[in-house]
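As you look at this complex, bear in mind that one protein chain is not there, while each of the others sits in place.
Coming up: chain A.
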Amino acid sequence: MTMGNALATASPNRPVPSRSRSRVWRKLRSNPAALAGGIIVLLFIAMAIAAPLIAPYDPNVSSWLTIRKPPTAAHWMGTDDVGRDVLSRLMVGSRASLSAGIVSVAIALLIGVPFGVISGYYGGWMDAVISRVTEAVLACPFLILAIALAAFLGPSLTNAMIAIGISAAPIFARLARGQVLSVKTEDYVQGARAVGCSNLRIILRYILPNIFPPLLVQSTLTVATAIIAEASLSFLGLGQQPPDPSWGSMLNTAKNFITQAPWMAIWPGIAIFVVVFGFNILGDGLRDALDPRDSR
């Protein structure tokens, strides 16, 4: 492993050499698909942050005069079943959808990574127990488990995020465990142990920075999955609750007006597709850029 060899001769306080970071950045910049993915993601994040300022109308104010109006100059994406502006709801809804994606993955990382690291680093009975639990959670289909958790916790955006985060945690536990198993035999970890570093210090200082790249790639790809999962839960009525918008809940309402107001269904779906596509190509690009076997 190139990173391991480089670290064996590098200062023990710099586990990830900056040369490697600049190589990754160079490779990422030279990949047009990854770059496009990054731009898409950044644009959507910017839209979510600025949504209350840039949305042309209040997303929750209805008007009997503008019920189910097709796209016009006044309402670029038309209006919904109670006369609310679809574009404004789409913009403000991006906050729920993106934050659900990011917060769920943060929850999954916070649960999964510590368990995966403990499992891989300490081994023995802890590894056996954590691995079996991981297997058990992974055996339940992601969305069915998230639906069940959201059902028992109660329908709300926060509970949907918790449900998605818990359902995705085993992916990170398994990945972190595998990475720790390969990293812990590296010379720099053995060296740190030989000079008397505590287990906690070895994990925080030498192991975590080196298992970070694959976790970053997986996080990017899981944000995409989590956005779809949140949209699915909201579509089923288990996520964002009315009148606040999210792309999934907008589609939930839109499905009842397919013939009368198709624009209500088209735009939220396109938004989900574009942002998920963006995260997926960014994740693929990151994976290629961080792959040490490909040293182009």
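The rule is simple: a contact is a pair of C-beta atoms (placed from the backbone, for glycine too) under 8 Å apart; a residue touches a chain by one contact, two chains touch by 3 or more; residues count from 1.
Following the convention adopted for this analysis, contacts and distances are computed from a predicted model.
Undergrad: Match the chain absent from this complex view to the correct UniProt protein name in "Peptide ABC transporter", "Phenylacetate-CoA oxygenase subunit PaaA", "3-isopropylmalate dehydratase small subunit" or "SUF system NifU family Fe-S cluster assembly protein".
TA: For the chain not displayed, UniProt's protein name is "Peptide ABC transporter".
Undergrad: Looking at A:24, A:47, A:117 or A:149, which residue reaches the missing chain?
TA: The missing chain is touched by A:149.
Undergrad: Out of A:67, A:111 or A:140, which touches the unshown chain?
TA: Answer from the full complex: A:140 touches the omitted chain.
Undergrad: In terms of residues, what is the contact footprint of the unshown chain on chain A?
TA: Against the left-out chain, chain A lists 132-133, 135-137, 139-145, 147-154, 224, 228, 231-232, 235-238, 251, 254-255, 258-259, 262, 265-266, 268-269, 272-273, 276-277, 280-281, 284.
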